[in-house]
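A quick write-up on the structure given underneath.
With one protein chain withheld, the remaining protein chains of the complex are depicted in position.
Presenting chain A:
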Amino acid sequence: MSSTTGSQREAYQPPSVGSSGVGRSYAPAPAGTMFYLCAECGVKVGINKGEPIRCKECGHRILYKQRTTRYLKSKSIVPG
């Protein structure tokens, strides 16, 4: 039933190859890229500062920040 609802002017068009971010994740990430987890497909997504929040595989709109594994240098890291 819902297929008849959409008016013709704004019908969905499948993404054309090359225009989207798909495949970009294989390119070497520039320095300063942070990696996040996609909430939908769980893939690691590299996002540079100022880039839109979008999973590069599935286009999902929520990313989770990962628990860091890097050594944190700040001295006051110890709780309390």
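In this text, a residue touches a chain if its C-beta (ideal position, glycine included) is under 8 Å from a C-beta of that chain, and two chains touch if they have at least 3 such contacts; residues count from 1.
Convention: contacts and distances are computed from a predicted model.
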The chain not rendered here carries, per UniProt and among "Heat shock protein 70", "UBC-like protein", "DNA-directed RNA polymerase subunit beta" or "cAMP-dependent protein kinase", the name "DNA-directed RNA polymerase subunit beta"
Quickly run down the residues of chain A that touch the omitted chain. 1-2, 4-7, 10-15, 20-22, 32, 34, 36, 39-40, 47, 49-54, 58-68, 72-77, 79-80
